[in-house]
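Omission of a single protein chain aside, the complex is shown with its protein chains in their original locations.
Then we have subunit A:
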Amino acid sequence: MAFVVRSARVPPNSATFEEARQRTLEFFRKACRSIPTIMQIHNLEDVVTISQLRSTISSEIRKQAHITNPKVIDMLLFKGFEELNNILEQAKQRHHLIGQYVIGREGLVQDHRTKDQGISDFLKNFYSSNYF
């Protein structure tokens, strides 16, 4: 199977932090270039735009901005490529993408704990379901 072979290829370790940084940028470019294909094969036009996906990718990368160890960066990049491959090969499907990258980490169920302070149990139950 094609994607097994491609994703199994492990590049040599980055020698320096600079090299790892370069590779990260490459990964970002590659990911950005695949967005139109992803949108097309997963039929995402009506739920998300290209720029939204792009910023999701960059924010996923930025989440790891504090890491300086090139080995760790390499490992994360490997996982990134793997994920990208999975998406392009449609090993991940539309709902995975929507769940992970469109709706995002906070999910559909939002955390209202701070807002809910001072309201009665009745109202808390009311917001969650009709049956209580």
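Heads up, the rule we're going with is that a contact is a pair of C-beta atoms (placed from the backbone, for glycine too) under 8 Å apart; a residue touches a chain by one contact, two chains touch by 3 or more; residues count from 1.
Going forward, contacts and distances are computed from a predicted model.
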UniProt protein name of the chain not shown, from "snRNA-activating protein complex subunit 1", "NADH:ubiquinone reductase (H(+)-translocating)", "EKC/KEOPS complex subunit BUD32" or "E2 ubiquitin-conjugating enzyme": "NADH:ubiquinone reductase (H(+)-translocating)"
Residue ranges of subunit A at the interface with the undisplayed chain: 112, 115, 119-123, 126-127, 130-131
